[in-house]
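Here the complex is missing one protein chain, while the rest keep their positions.
Note that the chains are named A and B in the order they appear, and that numbering of residues resets to 1 at the start of each chain.
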Amino acid sequence: MKILKLPKDKLDYFASVVQQFGEVHAPVEQDGKYVFKRLTRWSEARLAYDRTILPPKKYFLPPKEPLLVYRPGEGYVAPAGDVQHRLVLFGVHACDVYALNILDLVFAGKYPDPYYQARRKNIAIIGIDCVPDGKCFCRSMRADFVDHGFDLFFCDIGGHYLTFVGSALGDDMVLATETLFETVSPADIDEYKRRSGAKHEAFQLDVEIRDLPEIFEMEYGSAIWDDLGAQCLSCGSCSAVCPTCYCFDMNDEAVLGSRAGTRSRNWDSCLFSTHALVAGGENFRESRSSRIKFRFYHKQRGFVAEYGRPSCVGCGRCITACPVDIDIVEVLAALRETRHAATH
Amino acid sequence: MLLHTDTAPPLQPAANPYQPYMARIVRIQKMLDDTRVFTLRFLDESMVRSFRHRPGQFVMLSIPGTGEAPISISSSPTRPEILELCVRRAGRMTSSLFRLSTNDVVGVRGPYGNGFPVDDIRGNHLLLAAGGLGMAPLRSLLWYALDNRHLFDGVILMYGSRSPADMLFRDEMLSLAGRDDVNCMLTVDADPSGAWTGRIGHLPSLFDHVTLEPARTYAAVCGPPVVYRYVLERLLAAGFSKDRILMSLERRMKCGIGKCGHCSVGYKYTCLQGPIFTYWDAINLPEMI
Partner (left out) sequence: MSKPRAGIFGLTGCAGDQLVILNCEDELLDLVSLLDMRDFLMAASDNDTACDLDIALVEGAVFSRRDKERLERIRQRSAMLVAIGSCAVWGGVSAAERNGGLAGLLDETYGTQGRDYDATEAYALHQVVKVDLKITGCPIEKHEFVAAVASLLNGDPPVYPQYPVCTECKMRESNCLLIEKSIPCCGPLTVAGCGARCPALRIPCIGCRGPAADANAESARQMLAAKGVPEHDIRQRLRTFAPTGGSA
């Protein structure tokens, strides 16, 4: 991989050059929290942020997205839409890039999703490293570093950002600045290693994911799920803020007085009582406890079987967004606990 | 008639897998008060020729202005050019479908799902056990087997319904009773009409009247939960291995192509790895049956 470094005091200039590659969006402050938003000027960007309320998922799988328009005689056709709109997301954390790499798995496969794919192609990603806080456990989820899925990735090494060039587009951005980027020295590499080690030490949360699928199988009938079911509000906040939750509903909205209309997809959640309800009234996950169990099970066990890793990146958003303090790290620790005396 | 000795050729996936192709309703047959068979034919003749499915697969059916829902295909790929969908009126989508008439246009995309593993079944006996509306997905396999009769050893059909009036495709089923290349066993739970001359009794009781070779037989089962419970019991008692029992399952689906998450059961998507599961799959997946 091509690795360069950018003097920190040249970041403003770099950002101004990057505008030619698309509309620049970056984290901005909103009442003490952060959201990815279109910048009106570079000074609004807050690159030292903890986490945005919504992950970058919102750009690739918008909360509500028209998929098809139906007109009698013409059939169903994709609307003009904005999937070709070029954006640059500036300041994406490693866990969130990792989450996009996970969504890539779902929206590719036998039936590639053209809407997601187009957005993934047209939205450039400039990553930036971060300092873990008390809600981060990306290291446990092996998502604290990414080696692909971005165009450029910046790592703070003091006076410079060490810059990983992840794509030809990222390389074009570097070249567009002509002489801004410098070659990396052995001392820079040492500094990177020192800081990487320090980041490792900074994590306050730890989750062991080895043999978690097996533990999920064994604790499928655990009373933990009943307790969580009593606590969960089924409000869907955790799913909405999760960078890897992708469940969606599809609904048709007819034009007044016509069968013409629009078919849209909207974010959905497996915590909603309608998620597994079929016509005729049978509901395969009627109880709240079965639904919250499903959410954990699918992420930590089901996804592992399907794609070889949990669909959780340890970003901590679900912990911060739950009104009743359901904490995934505590849940996983509780599942791992031994509660019975040894019998031999 | 086109004989299919191979599995369906791979369909070139459309550039947009969410985009339905328009099809015309060419025939509507009333089966029961709340159950009809809709026969569809694509408007585009190239789709008529290229659409191929495997028995047990389903399509996503769109009704303009109303929505989209998964419906299993009841016709056999050996009888191409049309699609027969046997539908019970159960909700918003199917109610809307029941208000349509012949010549109305609907949207169809697919076929989706794995379908029955016909290549594995080849050379074996095939036992089809359907209860009630469970005939809808099994009928495709039934006619596939009868139209490719030389590929299979014995073919046994067990079909149980509440009453003779509740029997789907009744004339067709009764006509099979006269054929010597299929052991067609029909039963009804009760016969209020008094005109039924066939068997009366629950579906599992048909097992008392056959000798099965479990090691050389695949059983395809579909029906309401009670059918699964008792038929599975009989199959296991007869010595069937759990991966020779095939079941067609229903789940909520929005996309049909493994994205929307609704049909997920544990770590499988009903729309991709199903809707046909072996009993072994079923007992190893949570909430499966």
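Note that a residue touches a chain if its C-beta (ideal position, glycine included) is under 8 Å from a C-beta of that chain, and two chains touch if they have at least 3 such contacts.
Since we're looking at a predicted model, the values are computed, not measured.
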{"item": "Visible chains in contact with the missing one", "value": "A, B"}
{"item": "Which of A:Ala48, A:Val255 or A:Ala305 contacts the chain that the document leaves out", "value": "A:Val255"}
{"item": "Option touching the unshown chain, where A:Gln117, A:Ser167 or A:Ser234 are the choices", "value": "A:Ser234"}
{"item": "Residue among B:Thr66, B:Ser161 or B:Thr187 touching the omitted chain", "value": "B:Thr66"}
{"item": "Options A:Lys5, A:Arg51, A:His160 or A:Arg288, residue touching the unrepresented chain", "value": "A:Arg288"}
{"item": "Absent chain, residues of subunit B that touch it", "value": "65-67, 92, 95-96, 99"}
{"item": "Interface residues of subunit A (partner: the chain not displayed)", "value": "30-33, 35, 53-54, 58, 63-64, 230-237, 239-241, 251, 253-259, 261, 266-267, 269, 272-274, 288, 320-321, 323-324"}
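Everything that follows uses one rule, which is that only the chains that are shown with their structure count from here on.
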{"item": "List of subunit B residues in touch with subunit A within their complex", "value": "13, 15-22, 62, 64-69, 88, 90-94, 105, 107, 250-252, 254-255, 257-262, 264-268, 272, 286-287"}
{"item": "Residues of subunit A that touch subunit B when the two form their complex", "value": "67-68, 70, 72, 75-78, 106-107, 109-114, 220, 246-252, 254, 258-261, 263, 265, 268, 270, 275-280, 282, 284-285, 290, 294, 297-298, 301-306"}
